[in-house]
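Before I ask anything, let me first share the structure, which is written out below as structure tokens.
Left out: one protein chain. Kept in place: all the others.
Going by the order they are written in, the chains are A, B and C; count residues from 1 in each one.
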Amino acid sequence: MVNIEDLKAEAKRILKGGNVKYIIGYERPSNAWKANPVFARTPEDVDRLVWDPSCIHNLVRFVVDEKRRKAKEKPVDSRPIGVVVKGCDSRGIVVLIQEKFIERMDVFLIGVSCESTGVVDERKLAKKTVGTTVLKVKFGERMNYVVTTEDGILDIPAADIIADRCLECIASFPVVSDHLLGEKSKRDVPKPFQSVEKMESLPTKGKWDFWEDQLRKCVRCYACRSVCPMCYCDECVVDTINFAVTPETTAEEKAQRIKWLEKSPADSENIFYHLVRAIHLAGRCIDCGECERACPVNIPLRMLNKKMEKEAKELFGYDVGFDAEKPALMSCYLDGDPGDFIR
Amino acid sequence: MDKILAKNDFARWLEALASYRLYAPQNKDDVWTYELIESPDSRGLADVMTAVPAKKIVFPQREELFAFEEGDEAGYALSELLPGEKPTVIFGLRPCEAKAVILTDLVFGGEFVDEYYWKRRNAVTFVGLACLKPPSPNCFCLSVNGSPHGTEGLDILLTDLGDTYYVESLTEKGEKLVKAASDLFADPKPDERTRVMRLHGESEKKLRRSLSRIEDVPEKLKGMFDSPFWDAESMSCIRCGICTYLCPTCHCFDINDEVESSSPLQGRRVRTWDTCQFPDFTMHSSGHNPRPDKAARLRQRINHKFQYFVEVWQNYQCTGCGRCITLCPVGIDIINVVEKVRDHAG
Amino acid sequence: MKRTGVFICHCGVNIAGTVDVQKVAQELADYPGVAHSEDYVYMCSDPGQNLIEQAIKDKKLDDVVVACCSPTLHETTFRNTAKRAGLNPFKCEISNIREQCSWVHKDKAQATTKATKLTKSAVARVQKNETLEPLSVPVTHRALVIGGGIAGIQSALDLANTGFEVILVERSPSIGGHMSQLSETYPTLDCSQCILTPKMVEVSKHPKIRLMTYSEVHDVTGYVGNFKVKILRKPTYVVPAKCNLCDECTKVCPIVVPNEFDLGLTGRRAIYIPFPQAIPASYTLDDKNCPELTQIIACGKCADVCKVKAIDYDQKPQIIEEEVGAIVVATGYDLYEKEQMAEYGYGTYADVIDGLQFERLLSASGPTGGQVLRPSDHKEPKEVVFIQCSGSRDPEQHCAYCSKICCMYTAKHAMLYKHHVHDGQAYVFYIDVRSGGKGYEEFVQRAVEEDEVIYLRGKVSKIFEENGKIKIWGVDTLAGKPIEIDADLVVLAQAMRPSTGSLQLAKKLRLALDKDGFLAEAHPKLRPVESVTSGMFLAGAAQAPKDIPEAVGQASGAAAKAIMILSQERLFHSPTVALVSKNLCTGCGMCVAVCPYDAIAFKDGKVEVNEVLCEGCGTCSATCLRAAIQVKNFTQHQVHEMIRACLGG
Partner (left out) sequence: MVEEFEPRIIAFLCKWCSSAGSDLAGVSRMEYPPNVTPIQVMCSGSVSPLYVFSAFHRGADGVLVSGCHPGDCHYIKGNYYARRKLALTKELLEHVGLEPERFQISWVSAAEGQKYTRIIKDFVNELKPLGPQAKLRRKPSW
């Protein structure tokens, strides 16, 4: 069990020592059960830190922001930033290091183990608490969550309201950290790809009908891209204009901007965007599930990324986010890579 | 002229409105949105706050403005594309959303009258549903001069009395809907009227969120343009478009040419939603971006809603629906932000 | 708006016969940015090219597309045309409407539509082409020749005699290759050694040639004009400078192993000179078999007996690094493996041997001192059966190709056999007798007429031993009757194969192989001595089976091609290379990992391209998630526009 006091103690220690610039953790606002990211700079801030099943966010996303901020910073404060990371989040750090976007010393990782459970799925919880308002969610003693509502306390088996991604999680504790809290409890996941397999069993038409129906809902708010720690490109295929422009950028370079797709939220444009996102995350997505969670119209985006994760694993034996030393999925090959699909 | 409609007659009322396109909140994959009604729900209208507001009907995310085609000898043939005017009814609209329509009217009805908007908007009859209990934990309409049973912008206000709806027709448009099936509507008994008054009164006490002394905010904002406050507040913003795309009052758009064929050049000019929260919203082709970071973009969002709009239209550009709070992936809470502005020292 | 010119070639009826060229020209005239569009009967002809030049000048064209045959044929032609008219050559693109359209379709309407699409997409591309200037790099005026057979020797001598330094690398202890094993050579029957040895000596004495025997090419990097080679020099454990060739060592060496030079017909010691005329004439201690070096037992006999202390057991392999401007690959051939010809008892019966072994039996310096004695019992064979196409021309079982030289050397073998054994009889089983070449057919006739060699057209069905004889069942397909011969000796004209290890070498050199494993030439007809990698040339049997005159001819050709490079002060490299957009690059290094030429390197948090190393393959651009690296004049934007043009979007 992660002891929040230990977490706070460690956070205070590194802040006091001035070892870190600030610490990205979780706090819970007075008026909601859900935790929010918080950027703790003082011991007082640290006292607001929490760790409970509502700590859904992948805070590694803000490591990306920090790199951008640092680029403009004068004078540069090159101290690391502290980050509270779950198992999935920590694998995001590994990928960022693998892609040389950050260096290991840029971050001080306070690892929290999800142990045998994980974080809650807001929509699942909502269904379990119709007609009342949730005030607080806590880890129970054994595989359960204690949910405090306006009309009393509920004891809900974790399995009922845990996020899908946690059901398929292959790293319930951080694979890299500087200070680890909680047990390194190995959990065996018999079916890490069950959600995808269900999808795969559908006939071609069934698959298309499903996705057409889902992607039609997309309003292109790009929350999926914005919340993703791996979507750190300065420019994205869906952007309408060059961001990465300097006074040196020539008119030609600007003219090279390709209009792959329209801004209109039409099925064909939406699917193009999501296909590109899926292929660009192949071998990089660490299944923190943030894209799916952030989506305001509940498109099952994990199902795209998870498919790529599955193929990377099954076709090429590639695991994402465990080893920063090995080459990226798309920048290596094996002589024995399957070629049976080739004529 | 107020009426009473039995809930089990609701479906029949809709049948009588066959000549209209009928929208109502519907649930798909645990998400509520306004969709065309295929088969009326016998339980009547869902008492919910949709994720996507009704603005998508009067101000669609994609609007075709005109088509262009390369003529034989130089020059282009342009053909106007105006939206069709099939009469439409939106049921179950929340009063905050109706108010939002009024605010959007101001924008599209100012010195330049936006024909595309008005063609659609005028074709719509708005049938509201009073919020007897807040449909969202983040409702705060009262704080921004709204009300859970407000009638502003509505043609009809329905109040749920259990087995019946209390029907207030507020405009001719509304009357017309009632007349379309007048036999279904009974005159209310006096006690029903008083009951409605009571429910409306109680509903105002049930809101969980509020934003007091908002009137101080516009002045405060003027002094805070360069405040580091915005950096701190926007730290966790991820620059997605949820807060604005799903805001019933946000109405910014982008205009693009969708080229269908390059020879002969052929295509359409379309307008699509855009948002001040996207970096390319203000990006110049020179590479200069007057709103370079998320701090500037959060500031813009707050300033627009609580300062600029007030200056131009004497209204807050916010009706307290709470969507941006509920749906923000990182929990940025407009109430908290505005309160902090209000109490800001500088 | 760019002003593009489009020129549609009829290629006589080759294109115009299937494609309505006028219609294509009209369609293109309406395409955005096309300022000029016309068709002509032969664009590649002088009048055709003049017409393009004129149009460029008159219509002030910014770029041109020529719709004609495959770019492999006339791209250069038309780029030069554009250049003459004052355009940058890279502002000219080809649309292949012949090989990939008119020649493969019949329906005129459809072919015309397709030709139009192809040409539009070329226009879409060329309009986004940049002006590029060839990159120029200095040249290292030194050549590397790999392989010390007759081909390698010839190339090395030609290069050296032109005045360029040459490094000649041979993996065995001596140069000379298979030619040094031969007895006499057809059609003139002059002694192989006699004509080869002088050349070997010339090589060893040549001031411009650095001979590196018992050495192998370990690694090659760089590019035309500027290759960096690592050569692995294997230890011989004998210091030639000290060695006085007294030959005492071989006398005391306790080890006997099959002698490669005699193809196992004799043995040699672990310390040995491959053959009397070997160049260099120095000993090699074979560390696979020496008990001292393999540390099976402490032997040291050779060291003990060597008065001049020339033996050095502690020699280590050395890696020698050299820079060269051009490379000639002459790695030669080997004969088709014994195991593969089990059906002819090859490898099973001592008296079933291959052509090279028979050459040794015939050779005056051979194991039998020039007497034809069969291996099993050293008796003189009276009935000798020669089997041609042993492993060749047999797509099902063995090699599909014809090994080309067997017909001739078999005739020679039969003839020489008769010269040695006057009362003997030679039979030749053959499929066809291929004797194209100066004096070749006459040679074969001589064998038949003067030496009464019996030619039997047909295949051998069975070979087996029976009381000291080798029984051969076959069929004479001309007479249509079965044949049975009790032979004393069977000689198989084994198929020629690329020499062992040429596959690994090809990988190191980035050379392509053909389906049979021979090194692939750049063009089967027009560039037969050039490899697909610029700056590397092919000589001898490494490219395909050939006989001595052909090998020597190609070797001189390869040398001449290499000289074309070495004689330049600077070389020009294609500028269509990858370019990094610093604004977009995040330095993730995926491109660095995929580049086959190590042309991309990290530089302050981003990457940069070494333009002369880059071959423009574009794998980097497809790997980059941010389109931050693009190949000039083949950008993603251009491909996107081409896709649009092809689909009318």
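Assume a contact is a pair of C-beta atoms (placed from the backbone, for glycine too) under 8 Å apart; a residue touches a chain by one contact, two chains touch by 3 or more.
All values derive from a computational prediction rather than experimental measurement.
Trainee: Consider the whole complex, including the chain that is not shown, and state which of A:A32, A:A282 or A:I299 touches that chain.
Mentor: A:A282
Trainee: Hey, which of A:A266, A:C285, A:I299 or A:V320 is the one touching the hidden chain?
Mentor: Here the residue in touch with the unshown chain is A:A266.
Trainee: Spell out the interface residues on subunit C facing the chain that's missing from view.
Mentor: For subunit C, the residues touching the absent chain are 70-72, 96, 98-101, 103-107, 110-111, 113-114, 117-118, 121, 507, 510, 512-515, 532, 594, 596-597, 615-619, 621-623, 631, 634, 636, 639-640, 642-644, 646-649.
Trainee: Taking the full complex into account, what residues of subunit A touch the chain not shown?
Mentor: 199-200, 204-212, 237, 260-262, 264, 266-269, 271-272, 275-276, 278-279, 282, 304, 307-308, 311-312, 315-316, 329-331, 333, 335, 337-339, 341-343
The working rule: only the chains that are shown with their structure count from here on.
Trainee: Where are there more C-beta contacts: A-C or A-B?
Mentor: Greater number of contacting C-beta pairs: A-B.
Trainee: Calculate how many whole Å lie between the centre of subunit A and the centre of subunit C, each centre taken as the average of the chain's C-alpha atoms.
Mentor: 53
Trainee: Taking the mean of the C-alpha atoms as each chain's centre, how many Å separate subunit A from subunit B?
Mentor: For subunit A versus subunit B, the centre distance works out to 31 Å.
Trainee: Of all the residues in subunit C, which ones touch at least 2 other chains?
Mentor: Within subunit C, no residue touches at least two other chains.
Trainee: Of all the residues in subunit A, which ones touch at least 2 other chains?
Mentor: Residues 242, 245-246, 249 of subunit A touch two or more partner chains.
Trainee: Under the definition above, what is the set of subunit B residues touching subunit C in their complex?
Mentor: For this pair, the touching residues of subunit B are 259-265.
Trainee: Where on subunit B does subunit A make contact in their complex?
Mentor: Within the complex, subunit B contacts subunit A at residues 28-31, 33, 51-52, 61-62, 137, 208-209, 235-236, 238-242, 245-246, 254, 256, 258, 270, 272-275, 278-280, 283, 285-287, 327, 329-331, 333, 336.
Trainee: Which residues of subunit C touch subunit B in the complex?
Mentor: Checking each residue of subunit C against subunit B gives 30-32, 120, 644-645, 648-649.
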